[in-house]
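Below is one structure, written out as structure tokens; comments come after it.
With one protein chain removed, the remaining protein chains of the complex are shown where they sit.
By written order: A, B and C. Residues from 1 in each chain.
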Amino acid sequence: MIKIINDNFDLETEFKFVSSNTNGAYSFFLGTVRSDLSSSNKKIKGIYLECYEELALAQLSKIRSKAISSWKLNECLIIHRIGKLDLGEKIVLVITASSHRAKAIEACEFVIDSLKIDVAFWKFHLLDNDEKETVLQKNLDNEKMLKWKDIIN
Amino acid sequence: MIKIINDNFDLETEFKFVSSNTNGAYSFFLGTVRSDLSSSNKKIKGIYLECYEELALAQLSKIRSKAISSWKLNECLIIHRIGKLDLGEKIVLVITASSHRAKAIEACEFVIDSLKIDVAFWKFHLLDNDEKETVLQKNLDNEKMLKWKDIIN
Amino acid sequence: MNITLKYFSWIRVKLKKSHDLIELNQTISFKELKNNLISKDPVFQEIFEDKSIKYFLNLTEIDDDNQTLNNGDILAFLPPVTGG
Partner (left out) sequence: MNITLKYFSWIRVKLKKSHDLIELNQTISFKELKNNLISKDPVFQEIFEDKSIKYFLNLTEIDDDNQTLNNGDILAFLPPVTGG
């Protein structure tokens, strides 16, 4: 299941969508809006998330399929929010479900790493002075993605 | 926060306990009761979880501290249920909170791997014929734990 | 024929619009469209020189500047993504 939504979501509700007696291990990654920026001393009061929705859905679908087939997952859910988000709010949720713990965990990390560099979302910081500031891609995210090249083909 | 409880728990509620604007990345591991056993063809109708509570709390506390200091986590929550659990029910939840995604994910895996081999819980399968069957420790879990020896000292 | 251009992130901010509808008399290559756009607005020079930008034609990344654009095509300008 893939969802691109404005509204907040509830973790227990989303878990129920992927929950099954044949699983046993679920790995979640949840990304939220941080108040402190690692890159600068600026204060932010939230973020704005822009999306090319048709493309993002296609890209997420490809990542999800790759994760399911590579790690033999039973389920994989991806939710990404768009629009204006306050400090502390949820941005992204990935849940992978498997009968094997290590597979669920590794697949979940693959999905969020891939999403960070391959899916059509763009973040803006909403600054205290009401300006919007484009967030730049982190080199670290690109480098981290390289490790999956050996694992996934 | 560490909890050993009989009752079910709600993921959204537990997340709120560790949620903070200074985090940005949360990794969850959730273990649930599987209906199919990898080791045999037997059908189970649930599990029973026994615990040496004073010891388990001390052991979990040590694992939690090690995870927090080794990965500079902002928070780490561990919940483990005891008593009789039905198929599909939640058994264990680990949430790690950090400003860095990779750290949250790795620390979460360390906690659940450690818990599997170092904390005083014992599982019994509740079979269809009303018998209780002791669950044996998996060699795989011991082998998996070895990888942390190089990372944690 | 019509081609829709979609702009995202800082490109959208810089151009102060999220899309453009280009009307042409005949099919055109992506390379020709680039020159066309630069001649109309020099800001496109900066955009096309930025090697971090990706171009998606009907949801598929363009890997050949000689690719032909057809009526109804949607061409998207994508700066490096920053979701998650």
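Methods note: a contact is a pair of C-beta atoms (placed from the backbone, for glycine too) under 8 Å apart; a residue touches a chain by one contact, two chains touch by 3 or more.
What you see is a predicted model; the values in this text were computed from it and never measured.
Colleague: Please identify which of the visible chains the hidden chain touches across the whole complex.
Modeller: The undisplayed chain, in the complete complex, is in contact with B.
Colleague: Where the complex has a chain not shown, which of B:I2, B:A102 or B:A120 is the residue touching it?
Modeller: The one listed residue touching the chain not shown is B:A120.
Colleague: Considering the entire assembly, which residues of subunit B contact the chain that has been omitted?
Modeller: Residues of subunit B in touch with the missing chain: 31, 49-52, 54-56, 58, 80, 91-92, 112, 115-123, 132, 134-137.
Operating definition for what follows: only the chains that are shown with their structure count from here on.
Colleague: By the touch rule set out at the top, what is the minimum number of steps from subunit B to subunit C?
Modeller: Steps on the shortest route: 2.
Colleague: Which chain wins if you rank chains by how close their C-alpha centre is to the centre of all protein C-alpha atoms?
Modeller: A
Colleague: By CA centroid distance, what chain is farthest from subunit B?
Modeller: C
Colleague: What's the distance between the Cα centroids of subunit B and subunit C, rounded to whole Å?
Modeller: 50
Colleague: Go ahead and note the Å separation of the Cα centroids belonging to subunit A and subunit B.
Modeller: Once rounded, the distance between the two centres reads 23 Å.
Colleague: In whole angstrom, how far does the Cα centroid of subunit A sit from the Cα centroid of subunit C?
Modeller: Taking the average C-alpha coordinate of subunit A and of subunit C, the gap between them is 27 Å.
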